[in-house]
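A protein chain is absent from this complex, but the other protein chains hold their places.
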Amino acid sequence: MSTDTIVRLPDQSTARLPKVNFITKENGLLSWLLTGDHKRIATLYLISITFFFAIGGALAGLIRLELLTPQSDLMSTDTYNKVFSMHGIIMVFLFLVPSIPATLGNFLMPLMIGAKDLALPKINLLSWYLYIIAGGMILYSMMTGGVDTGWTFTVPLSTHYVNTNVITTGLAIFVAGFSSVFTGLNFIVTIHKMRAPGMTWFRLPLFVWSNYAASILMVLGTPVLAITLVLVVLERAFGIGVFDPAKGGDPILFQHLFWFYSHPAVYIMILPGMGVISEVISTFSRKRVFGYTAVAFSSVAIAVFAFFVWEHHMFIMGVSNYSTLVFSLLTMLVAVPSAIKIFNWSFTLYKGSITFETPMLYSFGFMGLFTIGGLTGVFLASTGTDIHLTETYFIVAHFHFVMVGGMLMAFLSGIHFWWPKWTGRMYPEKISQLAALITFIGFNLTFFPQFILGMLGMPRRYAAYPPEFQVLNVFSTAGATILGIGYLLPILYLTWSLKYGEIAGDNPWQATGLEWQIQSPPLTENFPEIPIVDYEAYDYEWLERKEKEVTRVG
Amino acid sequence: MEHISHVLWQFLVKWMTNFALFPPEASKIAPQMDALFFFMVLISLIGLTVVVLLVIGFSILYSKKRHPVAVQIEGSTLLEATWTIIPLGLFLVIFVWGSLIYFRVYTPPANAMNIYVVGKQWMWKAEHPGGQHEINSLHIPIGRPIQLTLISQDVFHSFSIPAFRVKREAIPGRYTNVWFEATQTGTYHLFCTQYCGTNHSAMIGDIVVLSPDDYKKWLSESTSGMSLAQNGERLFASLSCNACHSGKPGSRGPNLAGIFGSEIHLANGSTAQVNEAYLRDAILNPSDHVAQGYVPIMPTYQGQISEDGIISLVEYIKTMNSNDRVEQTLNTTTLLPESEGKATTAGQKSGGANPAKQAPASQGMVKQ
Partner (left out) sequence: MSDSTTALHGPHSDPPVVHGAHTAHEHPPYQRHHFASMEQQVDTTSFAMWLFLLTEIMFFGGLFCSYLIFRNWYYPAFVAASHQLSIKEGTANTAVLIVSSFTMAMGVWCAETRRKGALVLCLCLTFVLGLVFLGIKYDEYHEKYEKHHVPSWHYSTKSFTDPASDPEVHNAYPDDKPLPLDMARHTEVYFGLYFAMTGMHALHMIIGISILGFMIFRARAGAYTNGHVTFVNNFGLYWHFVDIVWIFLYPLLYLISRHA
């Protein structure tokens, strides 16, 4: 690791956190629970999301522990089924979907576009309360027996063949869905209507573009999940018959309706992460993102194409062979914009001036792991190989590579990058670089063997497996232990940094972007005066001129 | 695959199989799928290498120490075009290649031997046309195309044979099918690959590929009585199908002899191909499948017959070439035509010299 760093902190002997900021502005629990301030809501979200991530992670630990041995010996098969189901539900709906939008997005969106808050602060707060209600319902469901349907709620299993808390959990996800819709709605309206003067669309940071694309998906896709869950609940409670072959219904209809949301959902999860990567790579190479327009448009292209590929989750389910041609082709097309982004980020490094602080390390991890995850997606988009690989550990490995190796790394990258802005303090650099390395190693050890297991044919959601798969499973569990340490460390040292971290000042990274031109932590109203923007995004030359100017004046 | 030395290929596959890194290739389609798989692995490795080299290379060349001042570059349309078109081109090649394989797997040849598989929580029941029944296993001969007609009795299951590189969902409510041709004797894994509840991971078994002689031996050893068609004939009588589908002129139901595989004209003007799915649907939803010239009076058998029973009936109708035996059974049932085809006490004497088993007295749900 180079000792060269772009970090420039104020003189620590005299530096203080600004006395008035969004944290100190008002005191008392109610001022937080009834706030309209997007930064406080983002903080509330950050705490809640971390809480649920910890629960989901503990469940993952239980899964890997069980899978150390071929027999179903650590817990009963029923319990194991509940453990992986709850792991999926919590991780997807209570962590991945809200993660970056609800925390970093909420915090940064108005700052990046030069607004004083999101368009609808009360709706923003409502969004958080809906999230908490959903989380509470899921916790309640867990404590009273959980569900064992898998996070995909396949009918008729979930409607007629299990006696677990399907209805409670289904309704909980319904509520969480509306939390998501309101966040997305808020973002779209804010970006359209509340940009500062001079902040044209093509001057927006790419983080805004990515969240905008993700918000489109949230707004248009999530209601379909909501109605699907309603139908499942009605089918289970009242036997309306839409999914029951005995009454003339069709369980494949559920698959279509469910995946119509759940495929765009994966892009909801990854697009904001891609936005973070754009910001981080740019800052730590001191360069405008290569091909800004291409990256911006590719985000929107992904959002549009996302709605037209859902049947690739159903290739073996007896759908028309000709329909698979259409969806396989479209899935290949949706892979291209992601590839474009990876190359654009790589070339952002070209002729840059690169340093390797923690956010940059996580971003590099993202680029490698997301490339692998994305390419293995092509294995699954190709119908011929999908037949062999679907519903095996290959799928599990694929989505963990893109979601954990991709999205979660991007999340950590963003948290570290904007931590100084959010809290006014720097995180400890050395231990965080170590944690990034541990996470990367642990991740690969955990999930790469699963590609091989999948190719061998080991099915997913199996509590017990043939003994010849054990060696790879043991590797995977060993990796999971290391990964767990890698995730525990940030929670510890970031909390430590709240009291003992170095004072960061306004712009420790010397980044461009409106959020770095104001104090850390920001004022409640963000900007004392609404800025007028007359320069492009990632304008490092403007930044240099500004610096020279200030020193001249000073 | 043709471009790689056969020896090298065999070595690679054997080595990886022995180290449990790769499943055996035991079907005709397996090497074809593996070829595409390895092509994609190669492309992925190249792609990953390119990205990693770019990132690491640029990081070294342009680290702050070596390159303290960044050069602002807007972009390059040429590069954008390159890394759009090349991946797109590769993906399209993969798309075409993969689709060819997919169509191959899910388009059974006409001469395939058909085996029915019924999935239920938590076991697989295989029913051979000769009447052999297996649970959680499937004995098949090497070198013959085998088609599986799958259905589930309850929830979604998925019949997976990794060594053959095939799997297919078993869905409640309709048939799905898949075919393969085994190329290597041995015993291979059978998995259920659609989560189906508590004992999903116990719904596993063996696919046993036998030489033709061993298969013949197995067939004769494991016959448990009636073939599927024979059982179907029994049901045809006991469920009183013969009352309307007697084959006599002026009968209330169309003649079923030789109907399988033909195209029939329906009363609503459309035509339909008479295959297994059509027959199953016609038994359960008859008013949607009224043949031209007939009226919708056939009652539905939904709830009165199991999936196994339907399979037997379908097999029987498939093999029905004449109505002679139907005529004989007509004399032995005690059914009155007006009683809507409800199963009543079946006939005491089965027709002809065939010493078929006695049909047990049955009301309501007809077993097996």
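We just call them A and B in the order they show up, numbering each chain from 1.
The rule is short, and it goes like this: a contact is a pair of C-beta atoms (placed from the backbone, for glycine too) under 8 Å apart; a residue touches a chain by one contact, two chains touch by 3 or more.
Only a predicted model underlies this, so the values are computations on that prediction, with no experimental measurement involved.
A.B. asks: Taking the entire complex into account, which one of A:74, A:167 or A:234 touches the absent chain?
C.D. replies: A:234
A.B. asks: Considering the complete complex, identify which of A:161, A:308 or A:527 is in touch with the unshown chain.
C.D. replies: For the chain that is not drawn, the touching residue is A:527.
A.B. asks: Of the residues A:188, A:300, A:431 or A:482, I need the one that contacts the missing chain.
C.D. replies: Answer from the full complex: A:188 touches the omitted chain.
A.B. asks: Among A:5, A:470 or A:517, which one is in touch with the chain left out?
C.D. replies: Per the contact definition at the top, the residue touching the missing chain is A:517.
A.B. asks: Take the complete complex as the reference. Which residues in chain A touch the chain that isn't displayed?
C.D. replies: That gives, for chain A, the contact residues 8, 10, 15, 18, 110, 114-121, 123, 181, 185-186, 188-189, 192-194, 219-224, 226-228, 230-231, 234-235, 238-242, 247-250, 253, 257, 260, 505-507, 510, 514, 517-519, 523, 525, 527-535, 545-547, 549-550.
A.B. asks: In the full complex, which bits of chain B touch the chain not displayed? Write them out.
C.D. replies: Spelled out for chain B, the touching residues are 284-288, 296-300, 302.
Operating definition for what follows: only the chains that are shown with their structure count from here on.
A.B. asks: Starting from the mean Cα coordinates of chain A and chain B, work out the distance between those two points in Å.
C.D. replies: Once rounded, the distance between the two centres reads 38 Å.
A.B. asks: Hey, which residues of chain A end up touching chain B in the complex?
C.D. replies: Interface residues on the chain A side: 2, 4-6, 72, 77-78, 81, 148-150, 152, 154, 156-157, 160-162, 245-246, 248, 250-252, 285-288, 290-294, 315-318, 321, 324-325, 328-329, 332-333, 335-336, 339-340, 342-344, 346-347, 349-356, 364, 367-368, 371-372, 375-376, 378-379, 381-388, 390-392, 452, 455-457, 459-466, 468-469, 471-472, 540-541.
A.B. asks: Residue numbers of chain B touching chain A in their complex, please.
C.D. replies: It comes out as residues 20-23, 32-33, 36-37, 40, 43-44, 47-48, 51-52, 54-55, 58-59, 62-65, 67-76, 79-80, 83-84, 87-88, 91-92, 94-95, 97-107, 121, 154-156, 158, 160, 162-163, 165-169, 171-174, 176, 189, 191-202, 204, 285, 302-303.
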